[in-house]
Every structure is written in C-alpha cells, then in structure tokens.
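Supplied in structure tokens, the structure appears directly below.
Removed: one protein chain of the complex. Kept in place: all other protein chains.
After this line comes subunit A, so read on.
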Amino acid sequence: MAPPSDATTATAAKAVFRKVLYMKQAYPDNYVDTTFLEHFQQNATIRVHDYWTTVQDSGVILQHGTSILVFVALFIFLYTDQVSALRLIWSGALLTAAGYVFWDVGMRKLDPSFSYARTALFIFAMLLGLSPILMTLTKDTSSDTIWAMTVVMFLANASMHDYGLGERAGIQFSGTMSTNAAIFASVLLASRLPTSTHVFALMSVAVEWFALFPILRRHLRRLSSHHSIALTCLLAIVCTAMYYYISITLMLIYVAACIFVTFVCPWWLISIQKYKNEIHGPWDEARPKLQRQSAMPSH
C-alpha cells in the first residue's frame, strides 16, 4: 500500500486487494474492500431457550432459596420454643442417615470401612464440644447487628452457591465460600439461643442442611428431572406451611416470590433475548485445545 499517486492507481487498480501487510499494494491505506468484515459473526453461539425447560431449570434457584428460608424458619421455631431442641437433633440425624443410605445405594459404592460414618461422627462430636463456646461467641453483639449480618451472609451464600451439577468436583463440597458463609450465619444465629443443646441442634442442622443437602439435590437432579421437581414442590410446600405459622404476610411474599422466580423470570429472560448482540471475529482470543482435559488452562 504505497502512497497512491494517480499514475499507480491507474496502472495497478486491477490488482486484487489482499488483506496482507507484507506487500505494497496500489490502494490507499484507508481503502475499504468488499472483504471488509467478512469473518464477522453475530450471535453465532447463541442458545435459544425453551420456556418450559427454563422453568424447570429455575427450580434449582427456588430449591436453594427455599432451603435457606426453611433453615431460618427452623431457627425461629427454636428461638420461640415451638420445637424442642432434642426433637430437632433426632429428626435431623435420622434424615441424614436415610439420605446417606439412599446415596450409598444409589451410587452402588458401599463403604465397608464406615469412613464416612466415622467422619460424620467426629464432626458432630466436635460440634457438641464446641456448642458452649459457639453459644457465647457473639453474645455481646447486639441482636440488630446479628440479624443484619445473617441476612448479608445468607445473601452471600445464595450468590456464591454452585448451581451447576458440580460435575467437575465430583461429590466434593462445592463452593467452599458459600458453605462457609452459611455456617457463619448459623453461628451468628446460634448465639441468640438459650442453651447449648439448642446451639448444638441448630449447628448440626446447619451442617446437614448447607453441606450435605446440596449434594442430595444434585444427586437427584442427575437421576432425573422428575425427582428434582418433586423435591422442589415438597420444599416449597414445607416452607409455605412453616411460614403459615410464623406470619401470613411473609408466607404470601414467599409464594409471590416463588411464582416470580419460576414463571415470570424465564419469560423475562426469553423476551430480552432479542436484544442479545454477541460479536465474534478473528480478533477473539482463541481457546487453546489441549489433549489432556485435566490440564485445562486457567487465566
């Protein structure tokens, strides 16, 4: 692309323009060829969402939100002495055992050395020992601060939770940060309870509910979508019933939120899809393809 004098343009104008820099071409530097933007792609990788599939998938969010609310409701029942701490401990333990057997049978991977059971026993023993400490840990902080902090921590838990199938990490605890936030919130709440039995009850439920229950939910989702939908409905009904005893207003808000998340949000997502404007072209950062999947690069 030499500086275009009239003579050169006249003689070499027939030469086809090529997108190269190593040749001097008889075109001005600001020449726009017909091949300009020929590799430009718009919305190439777009995925069209189907309404009912999206509704089904939104169940994951509903499940997690509801499970947080159920936990809070359990705390309120404990706090107001509507549920005895011992009953909560026993029902929690029984449900955990049932869930363990279900998971073990489902995976066809029986555990002869009881290593999981021993770990669980150890954790709960430690919780029992720590309960008096946990009870007084944040006792001096005012209740208002505790409620506010709890809300923040549960929001953190909800925003960082791994809503995916957790395929990469296998059956490991997903989203360590999210679990930590939830346990921290539970510790804060526990300090408002009167006895260390209450604290142990709440903390053991917290561990079961925020560390183990997500594994069961993921397992169900992998089994079939019907199981997952059934669990969502069950959770929603339990939650509604619990809040019916606490406050009718809260229950109504919860039901409205459920409808919003499950039915309105998917419709909203699909309706704003038409504004999507994804641009791809040769300037995009390439994704290196490696043979070993385990060595996938990290930024």
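Points to keep in mind about this one:
Quick note on the criterion: a contact is a pair of C-beta atoms (placed from the backbone, for glycine too) under 8 Å apart; a residue touches a chain by one contact, two chains touch by 3 or more; residues count from 1.
We adopt the following convention: contacts and distances are computed from a predicted model.
Of the names listed as "GTP-binding protein", "Vacuolar ATPase assembly protein VMA22", "Exonuclease" or "Phosphatidylinositol N-acetylglucosaminyltransferase GPI3 subunit", the one that matches the UniProt record for the absent chain is "Phosphatidylinositol N-acetylglucosaminyltransferase GPI3 subunit". Interface with the hidden chain, as seen from subunit A, comprises residues 1, 3, 19-23, 28-30, 32, 36-37, 39-40, 278-292, 295, 297-299.
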